[in-house]
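For this view, one protein chain was removed and the others were kept in their places.
Just so it is clear, A, B and C label the chains in written order, and each chain counts residues from 1 on its own.
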Amino acid sequence: MPVVAQFEITYTQFLDEHGKAQQELPDFAADADEMARMYRFMHLTRVFDRRCINLQRTGQVGTIASSNGHEAAQIGLAAAMRPEDVLAPSYREHGAVIWRGVRMSQLLAVWGGDERGHNWDGARHDFPYCVPIATQCLHAAGAALALKMRGDEACAVALCGDGATSEGAFYEALNAAGAMNLPVVFWVTNNRYAISMPVEGQTAASTLAQKAIAVGIPGEQVDGNDLIAVRNAAEIATQRARSGGGATLVEALSYRLADHTTADDATRYRPDEEVEQAGRRAPLHRMKRFMEERFGWSDEQETALIEKLEAEVEKEVEAYLATPRPKIEEIFEHQFANMPAALGAQREIARKYPVPDHG
Amino acid sequence: MPVVAQFEITYTQFLDEHGKAQQELPDFAADADEMARMYRFMHLTRVFDRRCINLQRTGQVGTIASSNGHEAAQIGLAAAMRPEDVLAPSYREHGAVIWRGVRMSQLLAVWGGDERGHNWDGARHDFPYCVPIATQCLHAAGAALALKMRGDEACAVALCGDGATSEGAFYEALNAAGAMNLPVVFWVTNNRYAISMPVEGQTAASTLAQKAIAVGIPGEQVDGNDLIAVRNAAEIATQRARSGGGATLVEALSYRLADHTTADDATRYRPDEEVEQAGRRAPLHRMKRFMEERFGWSDEQETALIEKLEAEVEKEVEAYLATPRPKIEEIFEHQFANMPAALGAQREIARKYPVPDHG
Amino acid sequence: MANLTLVEAVNQALAWEMAHDESVVVFGEDVGVNGGVFRATVGLQEKFGIERVFDTPLAEAMIAGLSVGMATQGFKPVPEVQFMGFIYPALDQIISHASRMRNRTRGRLTCPMVLRAPFGTGIRAPEHHSESTEAFFAHMPGVRVVIPSSPVRAYGLLLSAVRDPDPVVFLEPKRIYRAFRQEVPDNGEGLPLDKAFVTRPGTDVTVITWGASVLETWNAVGELADEGIDCEVMDLATVSPMDKETILESVSRTGRAVIVHEAAISGGLGGEVAAVLASEGLYSLEAPVVRVGGYDAVPPLARMEYGYIPGIQRIKDAVHECMES
Partner (left out) sequence: MANLTLVEAVNQALAWEMAHDESVVVFGEDVGVNGGVFRATVGLQEKFGIERVFDTPLAEAMIAGLSVGMATQGFKPVPEVQFMGFIYPALDQIISHASRMRNRTRGRLTCPMVLRAPFGTGIRAPEHHSESTEAFFAHMPGVRVVIPSSPVRAYGLLLSAVRDPDPVVFLEPKRIYRAFRQEVPDNGEGLPLDKAFVTRPGTDVTVITWGASVLETWNAVGELADEGIDCEVMDLATVSPMDKETILESVSRTGRAVIVHEAAISGGLGGEVAAVLASEGLYSLEAPVVRVGGYDAVPPLARMEYGYIPGIQRIKDAVHECMES
C-alpha cells in the first residue's frame, strides 16, 4: 500500500527542571535585561495570582481561575508578541494580558463582577477574557483574516487549554486558518486537566500538537514550563504568521498547580503527590536557577523583587477596591450603539430600585 | 528536537480504472455470486438514480441528490456491513440503504416530501437520511456507545462527504470515538466537491484520512471507485470495530458525476472536461471490465440485467405514485408519544382546511 | 425520609431511576469522579459504575449528539450540560434531531433523553454563567421543557422526565439549589409533566412564575398578604408544552395576572403566557397583564445581577400596578 502522507511531531525543551541548558540557547536568553524583565513578570503573575485567591476567600472578588503553573507559558508567549498583534485569551491568562498592558485592577474588576474591567488598557484591540471554551479560537482566526486583508505585518494569537481541543470550535478555527492560510497562532497550554478531566480522557491522540495534522498546518510540542522553549516557539510561530507562512499550533506542556477555580476542589480528583511532583517542575524554580547561574541572580534580589511586586499588586488591589460601584444604568447603555426606546424605558424602571449586594 | 510522534497515511487500490488488478485480490473477489450481487446493486443504484432525476424533472419528486459516481463506495461499504450494524447515512446514499433493505418507493417518498418514507423497511434501527451536514457522525458515535454497552458484536457506520469534514460535529464525533474507543467507522466519500466548493478549499490537509491522526484513530485512503478496495477497507474497519479495536476513518476517493442536487447547476463552477475525465474512471466501467475478464460477463447479460433492473425500479415508482397522499393529521401525531391537549386542538383546526399542492 | 435541598433531590431522583432502570445513563463534563460542579451527580459513579456514569470530552454538541444516538438505540441518556450558557453548541442536535426523530421517522425511532442544565443568575460566577434562555427550547416542537423550583418538584419532575418517551430539557435553578430544604420521600413517585402547580391559592391576582424567581415571588406575596392583597401563586414548572388550562382557570377567578421570570422580557416565555391570556382569556382580564422579568440586556456580571432580575420590591410594585389598573 503506497504511503501518501507522512508526519511527525517534535518536542522542544531548552532548560530542564533544574534550569540546566539541554542545547544551545536562542540569542534572547543571553540578554540579561530581557530575561530579567520576563522573570519579573513571571513573579508578578504569581504574586498577583496569590493575592486574587486571597481576595476571593475574603469575598472581595467572585469565583476566579488561577494561573499558578502557567507563568512561563503566559509570559514567554506574550513576550514574543507585538503590540499590534491581536490576542484572544481564555479566562486564565493573567500574566499574558498584564504583559500586554492590562491593569491588574481591571482584571480584578472582571473577576469582581464588573464589566468595566474588560474595557481595559494596553492592547485595546485584544479580545476580552473568553469563558465559552474554544470559541475565542474562531475570533483569533477572524482577526487574523482582518490583519491579512489589511496587509498588516501582524498576527493573531488564540490561547486555550487542553480541554478546549475537544470542542468543534477549536477544530473549525484551525481548519479555517489552514484553508485560508491565516496569520494566527493557536497556543494550547496543556495543563493536564480540564477541571477534573485528565487530558488522557479528552482524546486518544498521544499529543495535542498532532491535531494540526488534521488541518494541514505545522504543530509542535514544547515544554511549557521552560520560559526559553516557550518564547522560542512563540517567536517562530508568530514570525511565520506575520511573514505569510500561515497558522501554527503549539502545545505547551504544563500543569495546573491550583484548583481549577476557587469554586473547585481538586483533591476530589487528583492525588496530592502528583501535584507535589509537578510543583517541583514549576516554571519559576528553573528560571530562578537559570538566573542565578547565568546572571548571578541572588536571594537578596529575589526577596527584594517579590516585596516590590507585592507592593505593586497592593496598589492595584487598592485601586480596585476604591473603584465606585457601577450604576445599574450601565447595563443598558452598551446593548446597542443607539438605545432602543423600549430599553430606555426599562432603564428608567431599573433606576428606581436599589441593587442589593449578594446575601 | 526529539520526535515524539510519527504517522503515515496509506492509499489502497486493487483495480485500476480499466479493471486490471494492481495487487493480489482479497478472497471475496473470487466469489462469482457475491461479485455479481454487488455488481447488480451498483447498476440498480445507477438505474434508480437516473429515474429519480427524471421524476424530479417531471415534478413527481422534489429536489433530490444524485448518487451518480458513488456506486462502488456505497455498495462496497454496505456489503461489508451486517444487518445488526447501525448505519447513519447522509442524504446521498441511495445504494447503501437499498442494499440494507429500504424500498425504493420509500426513498422516493422521502424525496417526494412524505415523512412516511423514513419509516422504512430493512434495518429498522438505521438512522434516516441526514441533511444537517456531519451531525449524523455524532449519532453513529452514540449508537456505537449503545452497542458497546450492550456488548453486541456489531458496529455503527457514519457516511458523510468531504465537505462534512470541516464541521465541528465531524471532529467531535471522531474525537469522542477515539477517546471512548467506540465501535464505529467514519466513512468519508470524497467526491471532490461540496456543492461548488472543491475539496482543496475545505482544508489545507493533503488527505482527509489524516484527520484521524488528530483523534488518535487509524485513518486510510482508498480508491472509492474501486469496489474491491472499498469492500476490503470496509471489512477491515467494521471488523476492527466489532472486535473491540475501536474507530476508523476511511476516505474513499471518488467524484460526484452529477450536479449536487437537481436544484444545482454544476457547469457554473466546474469544467465539462473535468467531469468527462472523471466519468472515464467511473466505478461501473471498471467493474464491467472486471466482471468480463474474471467471470465472462457478456454484453447480453449486461443489457438483460439493466432491463430487469429498470422494470424493478418501475414497479417501485408505481408503488410510490400509487401511495395515497398523507393526511394533515399525521403532522401532529408523531410530535410526542402522548399528544398534548393543545396540539390535539390544533389538529382539529388543521382538519378543516384542504391542503393545496404547490403552485 | 430525607430532608433535602433541590440539588440533593436531583441526585436522589437520578439514583432512584438508575437503580430501577438499567437503560438510564448519566454523562457529561465532570459528572463522574467529581460528582458534578454543583454535586448533582455525586456518588452516582460509585453506585452505578463508570460504564453508566462517565465523564465525556469537553464538547456540548457531542454530548447532545451522543445522547441522540444512544436514545434511538434503546438507552435513556441523562446528559448534563455544566451551565446553560454552554448549552448553545448542543442546540442544533436538540432542535434538528432530538426534537424530531420521532416525527421524521413516523415513530420508527424515538429519542427519550433528558438534557439537564443549571440555569439562571445569582452565584457570583463569571460571564456566561447566568443564562435563562428557556424560551429557545419552549419554541421547539417535540421537546418538553421542565423547570423545578423546589426539592419535592425536582425529584418528582425529574423522575417523570426520565420516564418520558420524548426528549426533555430539564433546567435547574442553581440560585436555589441550596436555598431551602424539604422532606423528599424516596418513593420513586413522579409528578405530571403537563400540570402547573398552584402553590398558594388566592383571589385577587394570579402570579405566574418559575425557576428561582419563585423565591422572590414567595416573599413578595407574603408581604402583599399583610397589605391585604391575596395572591394566587402558580409555579408553571412544565413550561412547555404549557398548561394553559390551569393558567386560564386561575385568571378566570382572579381576573388579573402578573408574570415573573429571570429571563429577558422581550421574547421571553412570559410573552407566551400573556398571549394565551390575550387570546383565550381576554374576557376574564380586568387589568393589563404585567410582565416582570430580566431586562432586555445581557445578564450582567455579579455586581449588578440583583439589579437585573426581578426583586421583591419590583414584584410587589408589579402586583400593585396590576391591582390598581
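The criterion applied here is as follows: contacts are C-beta pairs under 8 Å (C-beta built on N, C-alpha and C of every residue); 3 or more make two chains touch, one makes a residue touch a chain.
What you see is a predicted model; the values in this text were computed from it and never measured.
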| item | value |
| --- | --- |
| Shown chains touched by the chain that is not drawn here | A, B, C |
| Selected from C:Ile95, C:Leu215 or C:Ile312 as touching the chain missing from the view | C:Ile95 |
| Hidden partner chain, touching residue among A:Ala169, A:Ala241 or A:Leu284 | A:Ala169 |
| Contact partner of the left-out chain, one of C:Gly120, C:Pro148 or C:Pro241 | C:Pro241 |
| Sole contact to the chain not displayed, among C:Trp16, C:Phe38 or C:Phe136 | C:Phe136 |
| Where the unshown chain meets chain C, residue by residue | 61, 85, 88-89, 91-92, 95-96, 99-100, 103-104, 127-128, 133, 135-136, 138-142, 240-242, 263-264, 266-275, 277-280, 282-283, 285, 287-291, 296-298 |
| Touching residues on chain B - with respect to the absent chain | 62-63, 91, 110-115, 129, 131-133, 163-164, 166-169, 194-197, 201-203, 263-264, 268-269, 325-326, 328, 330-332, 335, 342-343, 346-347, 349-350, 353, 355-358 |
| Absent chain, residues of chain A that touch it | 86, 88, 115-116, 118-120, 124-125, 127-128, 132, 135, 137-147, 149-150, 156, 168-169, 172-173, 175-176, 179-180, 330-331, 334-338, 340-343 |
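Just so it is clear, only the chains that are shown with their structure count from here on.
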| item | value |
| --- | --- |
| Centroid-based (C-alpha) most distant chain relative to chain A | B |
| Centroid distance [mean C-alpha coordinates] between chain B and chain A, Å | 44 |
| Averaged-CA centre spacing for the pair chain C and chain B, given as whole angstrom | 40 |
| Distance from the mean Cα position of chain C to that of chain A, given in whole angstrom | 36 |
| Touching two or more other chains - residues of chain A | 166-169, 201-203 |
| Overlap residues in chain C, where contacts from two or more other chains coincide | 57, 59, 61-62, 89 |
